[in-house]
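The other protein chains are all here in position, but one chain of the complex has been omitted.
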Amino acid sequence: MKRVGVFLCWCGSNIAATVDVPALAEYAAKLPNVVYVEQNKYTCSEPGQEQIRKAIAEHRLNRVVVAACSPRMHETTFRRTLASASLNPYLLEMANVREHCSWVHQDRAEATAKARALVRRAVAKVQLARPLFQSSIPVNRRALVIGGGIAGIQAALDIADSGHKVVLVEREPTIGGRMAQLDKTFPTLDCSSCILTPKMVDAAQHENIQLWTYSEVEEVGGYVGNFQVKIRRRATSINASACTGCGACWEKCPAKTGNEFDLGLGQRKAIYVPFPQAVPNKPVIDRDLCIYFKTGRCRICQRFCTAGAVEFEQQDVVVEETFGAIVAATGFEQFDHAVYGEYGYGKHPDVITGLHLERLISASGPSDGKVKRPSNGAVPETVVFVQCVGSRDEAKGVSYCSRACCMYTAKHAIMLHEKIPGVSTFVFYIDVRAAGKGYEEFYARAQELGAQYVRGRVARVYQRGDKLVVMGEDTLLGAKVQVEADLVVLATAMTARHDAQSLARTLGISYDQNGFFTEAHPKLRPVETNTAGIFLAGACQGPKDIPDTVAQGTAAAAKVNNLFAKENLLAEPTVATVNEAWCSGCLWCKPTCPYRAIDSKTISQRQVGKILTRQVATVNAGLCQGCGACTVACRTGAMNLLGFSNEQILAEVDAICP
Amino acid sequence: MTAWLDALRDHVREFLSEPGVDVFIGYRAGRRGREVPAFLTRPEQASGLVLGPAASGALAKYVLEEAAGTTGRLGVLARGCEALSLQRLVRDLRVERERLHVVGVPCAGVADLAKLEASLGALEKVESCGERWLVTAGGNRHDVDPSQFMEERCRDCASPWPQQCNISFGQAVMSPASPDYSTVAALEALPADERYAFWIRQFERCLRCFACRQVCPACSCVECSLDLVDPPWLGREITVPAQAMFHYTRALHVAGRCVDCGQCQKVCPVGIPVALLNRKLARDIQELFDVQNPFVPGEIEPLGKFRAEDREEFM
Amino acid sequence: MSVGEQSWKPTIVAFCCNWCSYAGADLAGTSRLQYPATVRIIRVPCSGRVNPQFIVRAFQRGADGVLVAGCHPGDCHYSTGNYYARRRFLLATRFLEYLGIEPGRLWVRWISGSEGHKFATVIKEMSAALERLGPNVKLREGAL
Amino acid sequence: MKYVYYPGCSLGGTAREYGISARAVNDALGLEFQELADWSCCGASSAHMTNLDLALALPVRNLALAEAQGARELVTACASCYQRLAIVAHEVNTHPRARERANQLTGADYKGGVTPRHLLDVLGKDVGVDRVAARVTRPLEGLKVACYYGCLLVRPVKATGFDDPEDPQTMDTLVKAAGAQVVTWPFKTECCGASFSMSRTDVVAGMAAAVLSEAKAAGADCLVTACPMCHSNLDMRQSMAARVARTTFNLPIYYITQLLGLSFGYMPRQLGLNSHFVKALPLLRRLRLV
Partner (left out) sequence: MATPAYKIDAGRLPAVLDDLARHRQVITRMDRDGVNVFARYTGDMPSLRGNGAVSAREHFLPRMEKIHGYQLAPGEVRLSPAGPVEPAVLFGARPCDLAALELLDRVLLEGEFLDTAYQARRAATVNMALACDSAGPGCFCRSVGVSPAGTAGSDVILYPSGQALLAVATTARGAELLESLGLPGAAKDEVDRAQDACEQLVVPVAVETGPVTARLGQRLDDPYWAEASRRCLGCGICTYICPTCYCFAVHDINRGSQGARVRCWDSCMFKDFLTMAGGHNPRPTRKERFRQRFLHKLQYYPEQYGSPLCVGCGRCLDKCPAGLDMAGVIMDLGGGQ
């Protein structure tokens, strides 16, 4: 037998001034199964709560309605009250007679009439309330970080430092990512590798971090706390423990190709470490290039390896590991600006991208830090920078701003002025976006050093003699401008990895129209995804500069850590649940679930002597967030939402209408 | 007598003699000129197979009962709409496609038997003969023009030729038309009150016999929400509002999943234009979510997915 | 206008999603925005939870208007719920009209947690519109 | 091959030579051009600057005529006409309300079934370089040509799009087929200032000068175009351009159809080569091409 107690709050005069609470009390007493009604000046006050506890005990209440403020305000408060009176907290229903009634209406009669309806609704709903219990999922305290760039490294270190095991997976032979390719970093101009390399080494040596380079994630199953992940560890052809990294092998290797790390500006061998400070500092064999793998002959490297570390017969291995959380930090790619034929990239060797320039400026770069024109090795006298190549261009590129270009271009200008006395630099820009600590000052410094900022887009770049003519427009002067340049540097957009979407599918997270992974909430849950237990760090979530990337790496780590702080995850019990007897197993509910919480399972039931085995839907209470989209997709109503069940909502509708 | 019928019978005979085959669902001659669903289990029964204009049932739905608790393969004779119905059941995971052996046959429209009887008297036989129908009724033979006596729903059939069959016989006789939404449009043109009056007049007649649901290939739920007492989606009371709720719910439940076989309307004993509800929803789905053909079962139903750039009317 | 008409006020049943529209209504309250006492809110986790059958049920039981309110597309707390709601109600609104219900009876609006004003305005507008339409008799059940 | 053909106003007037040479080439290649009955001005180059309704209605009127005559394509030789028709065709096909408006203005019932095409496109795609080459009887050996497309032919891409907007090739391949040699230069699609042809001759002179200088710098001894506007600017205004650039260009400006016609063996007069401002024949004589 349902025994409902109704507690009407005056909220001082907040409610009582507009709603005739005594009359409401009289009315409530007549409602079905209401056995006790009480008014309080402040129900949320300690005495008010005590009254509820007492009433529950004295009148053997098994359902409680509190007519007061918004449940968003005090639902948790009163749930605790019920719990402390050893009544299941979910047997509470609130009627919002303050925010939704007394505060927004003046006519006492009307407000009171409405309050009746609201209480009627609450009483009707609470009748059908069921005791609910939080479910718990064990957490496997081991994290997987995908991507060994600065974001991944930072996340891995922060997780590892708080005592949890981490596997850091990187598909290249070394960690370090984009940052390793940079020379200096804005706005402080400290040397990129000087601040990155130590972190790379820390990551490699950390007792809690396993570094898996030359490896890729292939399959992800399971859910928060218990992800099953298949990782392919590609054959490096080198016995890492034996290799001393002496370098003899790549000295001798006869097969050459353009070095990806230097974007083709320099050369590498078939057996190589991408760059001197690589971590791990052990070579890998590029089997597509290696003469032995192509012809079956050569083996020079093996011959010269005193440590006998070269193992041609190595095979890829696929390992399956269990993790409690995953951080995706797969970074970005450069926009393919080939679409800007008018900028002559590819046609003229002296048209390069910002990243190329980084390599040219870098002391460890192909030109040992001397900026030379790729065409003739001459020192450039006039350099033109073109901003927003791809960025902010719906027609040919992407709609968004890549955020870092303005600043790294300023950096490039500054560094050129420092390296090449008398150089003249022009920057064609749409807007300069220097929002960041010390950024505006940095941009100002570039101008002081002589960088000439021209507000306008570049129309075309073409060769005249050994010069490049840059035709553009100065929108401030409203005139066409032409610059004869030796070097043209394109600030190409940052775009999502070409294969980001397939990784997103593997991970079961969503991505935006540009292929960047989407966070659970743009403001409040910036590093979480809609898939519990999977977090984001760095440019895979959207273009970022280094400070933001590092911050996000740390943030993601913090999220992982507080997930790992618990042995078991407690999940809210207001989740979807399946009535298997009713479920037809059509699974139309499945696609509507943003959390991949719905799956199918086989049940068998007796029917007229026959044993029927059939598929039905099943909900993973740990993943379900209780949105209820599935309940409407279910025609039978076999899929129901605890706390907001079909029965309850129908009853509410019945009760709330006159 | 259709040319391919013998070939069909031979095929079914073979099929039924294969191991692991439970049944073949087709038609056999019934009384009073009818052709009724037949459940063949033995090869020799194949010779009893018929398929004429009078075969007006919907075989697809029978698969549900036949497949429940059995494991063997099920053969089904399928005209265009029946093939779509089977696709629907398969897509709704109510039967595994592998278990089905779909035998496609052409369709030149199904005869409206009531109409034939009304004008020619008690039927004895209805057979198709080339472009025409030979009808034996009230002791006489009549050579009738199919277009005169064809079921309403067959007139603008978009898929007379069965798709996704394991095998098919004969060749297409009717060319696909595109669904005629003029009745829907005409209704939409009425003032709200007249539209309401129209529908209420229809719903008042509803007996809640659930024939429209029972015959519907999109209504394959193990348990129908309309049968449930708790939650009371549809009260037990038989009042006009409740009847409206019934038809509103039924239509929305098949929205995006209806294959337009028209059986719901055909079987209604009190002539409620049920399909007119389905068609309205189908046309809106086609327009709102630019679905190519709303009647062909897709991977995900239009209401089970969305596009961020869907039409926005609720700002 | 007769006294009867004057004294009649419509009844609006509003389904508000917990994260945006219900919060929006709360905000309207905390900012003491006044609107007609016509609306009665049923709290749901997400507009994607609102089954079109609830709408007809409300009309059966005597509602003069029904409001379904959720987060703006793109802001759904559950990221996609309101997109499904949008599709369902693009269809349901048209279908109800097809059955002869006046267009103005069912409203769907996106109201964020910060749009207390919008909530109040919507209720004002909707009440006014419904007063013009008069009491709903369609689909409404009589005394048993 | 049969086509419905939209001549446009220029080809009867300022660009007569283009008109007749186009006919000559079409005949030589067996292209049947049936003139669109009752065609009217497309509104280039002023309508779209002055009155949007006009800019919409004028092309649609012609498109509707073509559709009514059962044509799926409407071919024109004039770049401006082509661009206006293409832009509007794209407009009405992407915005139903624009179509409604246009039909309301013109009283026509245009369904959107006509694709405007430029003669170059037809020659390049439908006829194909090989068939053109096969027809060449007098290869234009020694002629160094800068192919000048201007801005109208290839932009905006979403409306035109039969060739690369930055580095188009159709004319290049045709000219090569005719036996001439093509210079690579950056100003293929640079603007000549056409729209200012009458109002701001100074601007035109400047822009024309730039184009002509680049062509000369690239070693061309003539330019070829497929646009009456470009032609008039580079030809008629060449002297003024020369004054601005303080140089002499003396670069004949040919229509693509004139060069093709020549290579097909037509006589200069049949191609209107005698009616240019910058004498068109001396260069050809020097190279023994006439």
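A, B, C and D are the chain letters, set down in written order, and residue numbers restart from 1 in every chain.
Keep in mind that, in the parts below, a residue touches a chain if its C-beta (ideal position, glycine included) is under 8 Å from a C-beta of that chain, and two chains touch if they have at least 3 such contacts.
These figures come from a predicted structure and were not determined experimentally.
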Chains still shown that are in contact with the chain withheld from the display: A, B, C
Which residue of B:L89, B:L123 or B:C165 touches the chain not shown here: B:L123
Which of A:K30, A:R297 or A:K523 contacts the chain that the document leaves out: A:K30
Touching residue (missing chain; options B:D10, B:E44 or B:E65): B:E65
Candidate in contact with the missing chain, chosen from B:A7, B:A114, B:C129 or B:A177: B:A114
Residues of chain C in contact with the chain not shown: 61, 144
Interface with the undisplayed chain - residues on chain A: 29-32, 120, 124, 607-608, 654-655
Residues belonging to chain B that touch the chain removed from view: 30-32, 34, 36-39, 57-58, 61-62, 65-66, 114, 117, 121-123, 201-202, 204-205, 207-211, 213-215, 227, 235-239, 263, 266-267, 269-271
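One rule holds for everything that comes next: only the chains that are shown with their structure count from here on.
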Separation of chain A from chain C, taking each centre as the mean of its C-alpha atoms, in whole Å: 35
Interchain centroid distance [CA atoms averaged], chain A/chain B, Å: 48
Numbers and ranges of chain A residues touching at least 2 other chains: 592, 633, 646, 650
Per-residue overlap in chain B, given as positions that touch at least 2 other chains: 233, 303
Complex contact set, residues of chain C against chain B: 52-53, 56-57, 59-60, 73-74, 80, 83-84, 86-95, 97-103, 108-110, 138-142, 144
Contact footprint of chain A on chain D as seen in their complex: 164, 166-167, 186, 190, 217
Interfacial residue positions of chain A with respect to chain C in the complex: 70-73, 96, 98-101, 103-107, 110-111, 113-114, 117-118, 121, 510, 518, 520-521, 530, 574, 592, 594, 625-629, 631-633, 641, 644, 646, 649-650, 652-654, 656-658
